[in-house]
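Note that one protein chain of the assembly has been removed; the remaining protein chains are unaltered in position.
Coming up: chain A.
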């Protein structure tokens, strides 16, 4: 989850020169830490394999093999010298799995079924991967349509609010009335009014993504230095150019803040909509798992969902880094 380093290319931004100086200053030495990552995972593998389970858990040997494979992979990465920055995390994760394995699978410290073992989690992925994957695809599909529509509409409405007094006169009261409402509050109504649950959920997601995007786009466009318009106008620019090539790029930093906030609200709305409405997707899967007290399944779904969310946020930041490469600096996700 490291952000790309696509800031200003070339020219003295200071960073490359600074790094070079730091490297030249330090004595070249081979760091040993990366070599500890593999053994940490071998330890997890060994403990899993040799220490008898406290109960009849599935897939113990397979899990041990998996740990060992990860350990081998990390050793190879260390040999290729590609592990330096992430080595501490790799070690910590290996040790963490060891502790989890010992505490839960070998000693059963915490009550089952609320707390599962690593092999429980692995078992869910092995036996239920199809349904998990299916749920993930459903969630992603719903998000893509709803968030996409909301983002596009939000930017469009925000630009309208920022540029046109007439548009602002009519639309601002509506935005003020509906916007601050949590989208999930509209959920019961939406499912009654809109016959298709999927369509209703998409509409709510669009609303969830649209409101922050609208507000931030609006404030970004409203804050554009009027001198920017003057420059283009003296060269004969028409409204179209002023909106698309001046107002939009100038407001882009703000727009991305809005898109990011909208993504967060969309995640929340997505889960609730899936639990109450569409009966598919990761939210629904989790609710089902809870209903059947299938806690390992819930953990698995949570893990998948968290990977999905963080992946989408990373994607958004990647796009942002590209689009805003002209900025002096920005937050690193």
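Quick notes on this one:
Keep in mind that, in the parts below, contacts are C-beta pairs under 8 Å (C-beta built on N, C-alpha and C of every residue); 3 or more make two chains touch, one makes a residue touch a chain; residues count from 1.
The definition used in the following text is that contacts and distances are computed from a predicted model.
Between the listed names "Formate-dependent nitrite reductase membrane component NrfD", "Fe-S oxidoreductase", "Dihydroorotate oxidase B electron transfer subunit" or "ABC transporter ATP-binding protein", the UniProt record for the complex's undisplayed chain reads "ABC transporter ATP-binding protein".
Within the full complex, the residue among A:197, A:249 or A:264 touching the omitted chain is A:249.
Touch with the chain omitted from the figure is made, among A:80, A:192 or A:227, by A:227. Mapped onto chain A, the footprint of the missing chain covers residues 8-13, 225, 227-228, 230-237, 241, 245-246, 249-250, 252, 326-328.
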